[in-house]
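All protein chains of the complex are present and in place, except for one that has been dropped.
Chains here go by letter, A, B and C, matching the order in which they are written, and residues are numbered from 1 within each.
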Amino acid sequence: MTNIEVPKELREEAKQHDMYLHPIDKDTYELFFGPQHMATENFSIILKMDGNRIERAIVNPGFLHRGFEKLAEQRPYFTNIALILRICVPESDVPENIYSMAVDEIVGWEVPERAQWIRTVVLEMARMSAWMFWIMGFGNEIGLYTAGQWAAAYRERFMRLFEELTGGRVYHIYTVPGGVRRDIPGDKWLRQLRDTVEYLKGKMKDFDEILFDNYIMFERTEGVGVMDRKFALKHAVTGPNLRATGVPYDVRKDDPYLYYPELEFEVPVLKEGDSLARVLVRRYEMEQDLYILEQLLDMGPPSGPYMVKDARLKALPRFKPPKGDAYAHVESTKGDFGVYVVSDGTHKPYRAHFRGPSQSHGVTVLEELLKGARLADVPVILKTLDNCPPDIDR
Amino acid sequence: MSEMKEMRNENDGVISYELQEFKLFEPLFKWARKKSLWIVAFCTGCGGIEMPPLATARYDFERFGIMPNPAPRMGDLFLITGYVTPKTLKRIIITYEMMQDPKYILAHGSCPINGGVYWDSYNVVKQLDKYIPIDVAIAGCMPRAEAVMDGIMEIMRKIEDGTADGWKRYRENYEYYRKNQDELFGEGWREKDARRWLAWI
Amino acid sequence: MDMNEKKVEEKVENAQPVEETRPELPDTKEGRLVREIVEKAPYAEGSVRRERRVEFRVPAERIHEFLELASEKFEMLMQISTVDWLKEKEFELVYQLWSVSEGIHAFVRTRIPRDDAKLPTVMDIWPVAETYEREAHEFFGIIFEGNPRLGPFILEPREYEKHPLRKDFNTIGYVKVIYGEDFDRYDESKTNYVI
Partner (left out) sequence: MIDWKLVLEVIGILIYATFMGFIFMGIERKAMARIQRRVGPPIYQPIIDTLKLLGKKESVSHGFIYDFGPVFAMGASIAALLFIPIANFQLFSSNADLIVVAYLLEIPMLGIMLGAMSSGNPYSALGVQRGLLTMVAMQLPYGLALIALIQHWGTFKLSEIVALQQTQGWSILVPALFVAMIVFDIVFQAMLGLEPFDIVSAPAEISMGPMVEYGGKHAALLFTQHAIQLFAETAFFAVLFLGGASNLLELLIKQIAVLFIAIFVASIYPRFTIDQAAKFFWKWPTILGIIAVLLTV
């Protein structure tokens, strides 16, 4: 199809950088999938195609690289909260929380019960709104716009609640080391949250009918992008993608944090490991998340302060934790989101290294799963892996 | 900025990029342009997350005839949703040049204005207006959906009174923009990279 | 409040000597796991940091051997974190491992000199290491022998050559050179940058 004339020296250079593919014979051609594309967000995959089949895929990330880790080294501990939450846009509470947890561990703070409860609620709300966002993305990519539109509208309910709790719609800057920034607004907010949970519980039926029980959705996803258990472990696949291959690993159960040890919930596991299994695992998790939120609301917020009492918090810009390092991770909707924070005793972190789940899902796993797939499967695989480009780029 | 003014003075009266073909229907076209802005679906930064709420039930910008379109050739409105890295900027410039006149750019958030929170980042473009012409910029990080709607209304107003002339500025001051782009990316980046993305042109 | 602070400091002070004297490993699942691995690999130092967190220190030349051994217990490689210790002229690489079967997170630390940063790749053990190594190579300039895809990955070639996450990379200076000097983050005397 498109034969590209590339000068020899450029070809050599490209080979060196391994960024571009070149047609080797007449039957194959290269296709730039993204970044200006509806399915990929700001992320590019270079596909070497043979007709409608993909022979080889090369992921080209980096469009969203802002050098967070460098910037975090240049800012004080508490200022960093306003920065690092931008790593994971649909679920901005996750980076806040892991960073706060890691700093808590370095300092040795015991976060008050009430703050832990609030953090758990915020994380679960973030998970729920991210699920809604995922339904939207998945629906749009397989061509079912109705489900997506509904889901995005339901997400707005959580956005409103977040706005009332934290003051921000998307970026909340709410969880800080030692607790949370402010208390819950009052019982009315809790009632609204309960209403929203009840409302969404009713709406899950609609989603089942239109999306999760849809014959064509099954056709599109069944047997597409299959990975087995061993492959998944070797490629550090986490979250729902790993659970779809039969490994019941959930950070909330296996490395419990915050309020989760006191909550009852199940970890849904399927064995097939294809896109359909990944979709259905997510479907079951939504139910579990709603159930968790309900339990948390039944417990009610424990009384007490929402912030650690510490003299050092009086002068925040000069706040200095002791020397040390810590690794904290939580279960986000995309998988295991972790951070490794190193402190050298000054008022800025010496190193903060983030581990986004898409670092494994979006590069090696994606490249492997795309081999031999059809072009129409690319969005399906991308979305069922729940690839989030800023995780890779940071 | 002073450089730019000089360029404009030089070009004044020499080249005019008015639409000559259908002068009679121009008011009609202006109205149509205002009422039907198609957005190029290019999610360039974190502001892309406010696009779905805008397109769905709560805000619903399709009321005003705005809809996302996957093909840049048909697009009118380029939303720069957030910070721009040099790697993205290359693609933005190419996509912008693929769009057909008249075309408008709405910069979304503080980052395209002066870098925002990434003011000291080595990989974020600080002042986007140096590389491509921006018609309306919305401050804030991140701007609420209402603010984006307000920005779009502002673009509509500017289209109506003819001041949304970024595309004309780009043509008139092409050398200025080209110089800035080449300074950032190095000479010959078009031949080297862009040629490969758009092999068929 | 003062009490609290003192406690914390005490904790920190107490924590330091404990690690150095290599005490008996506690009889928990973490302790048993560390003992089992250290017995097989006597060159490594192992310790338990807290519940579900263990730590190993391994010399750089035996890192591949050790990780191969550890991969039996720790199925997943979560991340390879690099810390640039500029004063000591060393890179510290922390292989973050996770054991799905045991539920334990392990830090495997190794140090390599800064001017001759070379390590064998662990792609053969965990294929996902390819991405982590590409990243570490890109931002720090560490060469992983055996990884075929080292090169510009996230960054463009120009930034890639600078290895921007190294501690001696001057971000603000670089930004001024590339994007021009029109910043507005000065303090009132217009001499210092304010963060």
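One rule holds in what follows: contacts are C-beta pairs under 8 Å (C-beta built on N, C-alpha and C of every residue); 3 or more make two chains touch, one makes a residue touch a chain.
Worth saying up front: this structure is predicted, and the values here are computed from it rather than measured.
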item	value
Contact set of the excluded chain (shown chains only)	A, B
Sole contact to the chain not displayed, among A:82, A:190 or A:210	A:210
Of B:60, B:154 or B:183, the residue in touch with the unshown chain	B:60
Selected residue (touches chain absent from view) among A:82, A:226 or A:375	A:375
Residue in contact with the excluded chain [from A:37, A:86 or A:394]	A:37
Absent chain, residues of chain B that touch it	19, 21-22, 25, 28-29, 31-33, 35-36, 38, 41, 56-57, 60, 62-65, 67, 69-71, 73-74, 76, 99-102, 199-201
Residues in chain A touching the chain absent from view	1-2, 29, 31, 37-39, 52, 139-146, 149-150, 153, 210, 214, 216-217, 219-220, 374-379
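Following the convention adopted for this analysis, only the chains that are shown with their structure count from here on.
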item	value
Per Cα centroids, the chain farthest from chain C	B
Intercentroid distance (Cα basis), chain C paired with chain B, Å	41
Distance from chain B to chain A - Cα centre to Cα centre, in angstrom	29
Multi-partner residues of chain A (at least 2 other chains)	62, 65, 67, 70-71, 74
Interface hub residues of chain B, defined as touching at least two other chains	87, 120-123
Contact set on chain C toward chain B in their complex	155-156, 158-159, 162, 164, 169, 171-172, 174-175, 178-180, 182-185, 193, 195
Chain C-facing residues of chain A, complex	16-19, 61-62, 65, 67, 69-71, 74-76, 79, 107-108, 233-236, 238, 247, 249, 254-255, 309-312, 322-324, 327, 329, 336, 338, 340, 342, 350-351, 353, 355, 359-360, 363-365, 392-393
Chain B - residues contacting chain A, complex	40-46, 48-50, 52-53, 55-58, 68, 70, 72, 83, 85, 87-88, 91, 95, 117-118, 120-124, 141-142, 144-145, 192, 196-197, 199-200
